[in-house]
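Heads up, one of the protein chains got dropped from this complex, but the rest are sitting where they should.
Chain IDs A, B and C follow the sequence of writing; residue 1 opens each chain.
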Amino acid sequence: MTFFSRYAAVFFALVVLATFLPRFFWQAAEGQRNRLAIFYSSVSEGFLIHELDAYGQNFYRTEEGRELDQKDFVSLLPFRYARDLVRWGEMPETIQGVAVEPEKLPLSVQNVFFRPRSLDGPEIPLCFVMEAASGFVDLEMPGEVMRISGRQAEFIRTSDNRVLKEKSLLFTAAFERAGFHFPAQKAWARTSTRKPFDWGWFILDAEGSLFHLIQAKGQPQVRPVLKDFAPGIRYVQVEEHPGRHAYGLLVDWKGGVHRMNYPDYSLTPLPLKEFNPSEMRLTWRRDPLVHHYTVEGGDALSVTVTDHRDAVIREIRMDLPPLRSESARKAEAFFFPFRIMQGVPDSGYLTLRLSWNHDFLLARALGILAALGSFVLWRHWQGRSLKESPADWLVLGVCGFFGLFALLWAGHVPGQKPVERRAV
Amino acid sequence: MIIESFFKKISGWVLCLSAVLVMAVVLPRMFDLAFRQGAPTPFILYSPVKDLFFLSGSTPDGQRVYRDETGRQYDRMEFMMATPLFWYRNVFAWNSMPETIQGVLITREAVEEGYQVFRYRPQDLKEPPVPLWPLLESASEFSDLRLPETMFWKDGGLVFENGLTRKKDLEMTEKVNNALSEAGFSFPVKALWGNSTTRKPHDDGYFIRDAEGSLFHLRQVRGEPVCMDTGIRGIGEIRHLAVTEDRRREFYGYLVTDDGRFHLLMQENYRVESLDLKDFDPETMGLIFMADLLGRTVVYGDEEKIYALRLGLDYHPVHSYEEERIQGLSSGASRVRSMLFPFVVQTRAEYGRGADLRLDFSDHTSFAGILFFLVLFMVIRKWWKGTFFFRLHEAALLFLFGIYGFFVLLVQIYPCFEKKGQKSLFGLR
Amino acid sequence: MIRAFIFKEWLKLRWAFLGLSLLGFSFLLFTGHGLYREFAAGPAVPIWQNLVERQVMFFSGLKYFGVLAGLVTALVQWLPDTPNRGLRLQLHLPFPQMQGVGILVLCGALTVIVVCGLMIAALLLITQYFFPWPVVRSVGLTVFPWMLAGLPVYAMAGAALLDISLLRRVIYGIIGWQMASLYLAGCGYAGFEGVLGLYGLMALLMLFAPFISAERFKRGTL
Partner (left out) sequence: MLRALFYKEWIKLRWPIGILALLGLASLVQAGLGLRYLAAIRESTELWEGLILKQQMPYGGQLVFPAVCGLVLGVSQWFPETRQRSLRLLLHLPLSEKILIPVVVGTGLLFVCLLAGLHGLGLVFIYALRFPHEIVTGLVWAWLPHMLAGMTLYCGAAMVLMETAWWRRVMGACLVYGFFKMLTSGGQPAAYAQSLWMYGLVTLSLVIMLFLPVMRAKRGGDQ
């Protein structure tokens, strides 16, 4: 019993230490870098770099490294800073042969941001199905929510928590007509009234097919979108934009990202290399001439520019100075052979994820040896036999310094007498 | 021994009074929590089509109701059609905007440009909790406003501190204070108002009141501080001023003077337009100002009453309306409340933000409550000890504190218990 | 005699004092480090402006420090004495009892005040390194009532520990809790600015609360 209890103590201490010590370590040791953004200028047909340093100073450069002042920078990006250019009266009439109409720019300029965190997360599986054709300009949150339970869609009125029978039957029938298999696995939408119009919900059914639900004048419209999509659908990011260029982004389980085009739901894979949606951030900017994809993560920033027929025009990749210096990473490997993370980048859930350190084998080995050595010294100082509790050595061999601290805290097995110390 | 008994006495009173204090804070709060009812503030708009005020509110059971000031009910669409200058986006989308209203030609651009809304709340009267401001560039080439490298506060003059070096920026401080004194400013700075956010269409700088009560306008134009004397005199002492930067650029903002009047500070020559608001009390009432193409609407009020006023383009009243609101407590509940609690200790500042500590006495009905608890206490006394009599300080507690005193006596946290042998005033203990 | 009293209290209280200061300072160390990193990462003015506009409280972890200090001090000071009636012996010494209790309360209150004062001073020192003067002032005005909450908690916890009737103990506990929550009501930056004196006076007056409980404790009845 004491044996179990002692290793329970060691286990408890290991979990807490492996969670907090690396966290504290990186809070103290992680470096900083300047904020960097890369834009593609259709005017100069080159990349522009905007850098903000720790003192709040802005630097503007071309990709060749020529310094620009703010005004040049702004006039090279006419779609992004249209307001300024129009005010100065310097808006070019045509760019690359395409006429620029400043008042129509909001329809053709779109910015979409994707974060790994939005892939998964705790949510309450009730859907606000908005009225997409109410006749009023402003959207309103409806007075009922939809739940897709085992065999049907149910509407619950918010004012008295009652199920609306008629509406539920109406929607269930519409789902069944479209070939939907209950229950739903996941449902995605942008539930906010601050958008120009409503595109409703994208719902993944029990067999992995994707459906699109819109409520217009109280009537459901359910359309099958994707059937037998081999990589499997991981996430759909719906983007209502007044230009109606695309329904949004679709991420599959193999790490591919697709643009879901309006109005036929066809998928265009984005031309991104080395993009891992579980770890990297993606920004998609669209302007009247080009698509512009920025991938940020893994200490690098890469930008791909395509034209509207999705042919790649230019690519650029910039390595950013690493946030974690090599010496700090060596120190981490020396002290922490693994760490436990509560939060992970691609989910909003809290977990306990064990992640082993795979870098710097030598530093790790040295760390474990140092922990072993300290433990030997401690046992010697306490006058304890090295043969006592042999499993301790296993703990130390696997967990290094975490193990050392945990074992020190747990102490020896109570009641065992120290060995007689021989006179030196 | 005097010290000894003094200690005991004061200790007893401290305990007793703190119990009363805690009860006077907590019990009314619990009462309110249990009996409070609420209804959202109705939204009032002026209909230039029908020359009436239109209200959108909700009934106690959560139903939305649209009606006009005469009580006639409408549906949502009719409501929007009656107030087309506010809902212009919808009305234009339905293609049902009248061509002219009151003889004025209506175009989408004119409506959009004529539209402005701002709000005033009583807590705006208080100085901001952290009085630190950036002096933004008001004549920048670029349309995005950007934070400068310094921020300033008032300490007699204006003191600038640089965010890079984290030291006082002596050069800037001197430049600004020179600009102030050149404009005829008499130090020290008494009060300063401005809108320090960068999320606004343009920057109108700060307004500063000097030692003599004059108002000055400070801006940064192309890196240089520019100060102007507004020449505003004779409207009383300015208590609050808000800068409402808006694309319309009709006025800089509004000001509230210490006589409780509400004025607009116009952009042309710093002219002051005083609005004649009936019964407006800046300490208790919130206000919404809505400008549209054809006139101005001012809606103000507190929890009890709500006033609406329509002004023409020349700020002369055209139409007015007032209405009683649903009370937070029903009349029965509020009578019971004032009977139960002879006074209430408020720890929150009522309309401003922050803490307070003050007594709110209830009206005369609280005597009924006090009498009730007096009798109740006597009954209990009779039941427990066989006599109606009680001591002087017990009577005082009951009379002064009503229900609070009753509870204090009930759990016996009252002072002066140590007179063991002595007889008390009423002869029995 | 008085010196002996004070020495005896000091023997008990020094651990509370040390532990609380250690806890507080380690917390401030974390706060200071966080600020240091934030200021190293970018320009200062946006951070200042963010604080002014959103009223972020980077020191909000100190909110319950005063309460903790009061509670720990009271427990350390009164708990060893009460169960085996050690205090009774002291109350029967040839020394005016109430003055004796007064010295005890004074020692405890001073511990709370000194610990909290140290925290405020250290926090203001950190703040003034990173922020201009108005922020320092507002931070001080915000933290002060939080720390003041320690005094009523100390007093009422003392009274509750000393008292013999269980009902009264519970009531004192509730009073202490509610008094503390008056001081901790979230009023934003510098919310107590105008009424700090009143609240301070109230907190000091509360220190008289334990006397009557001590008297009851001594008599052992009523």
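Throughout what follows, a residue touches a chain if its C-beta (ideal position, glycine included) is under 8 Å from a C-beta of that chain, and two chains touch if they have at least 3 such contacts.
This is a predicted model, so every value here is computed, not measured.
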Touching residue (missing chain; options A:Gln27, A:Gln342 or A:Ser355): A:Gln342
Contacting the left-out chain in the complete assembly, out of A:Ile156, A:Leu267 or A:Ala370: A:Ile156
Residues of chain A (touch criterion as defined above) contacting the omitted chain: 1-2, 4-6, 8-9, 11-13, 15-17, 19-20, 121-126, 128, 141-143, 145, 147, 156, 158-159, 161, 191, 342, 348-352, 382, 409-412, 414-415
Positions on chain B where the hidden chain makes contact: 30, 33-34, 36-40, 58, 62
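The definition used in the following text is that only the chains that are shown with their structure count from here on.
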Pair joined by more contacting C-beta pairs (B-C or A-B): B-C
Centre-to-centre distance between chain B and chain A (centres being mean Cα positions), rounded to whole Å: 42
Contacts with two or more other chains, residues of chain C listed in rising order: 43-46
Chain A residues counted as touching two or more neighbouring chains: 55-56
Parts of chain B lying in touch with chain C, wherever the complex brings them together: 1, 3-4, 7-8, 10-12, 14-15, 18-19, 21-22, 25-26, 128-134, 147-151, 153, 155, 159, 161, 163-164, 166, 196-198, 347-348, 353-357, 411-413, 415, 417-418
Contacting residues of chain A [partner chain C, same complex]: 27-28, 32, 35, 52, 54-56
For the chain B and chain A complex, residues of the former touching the latter: 62, 76-77, 80, 89-90, 93-94, 141-143, 147, 149, 163-164
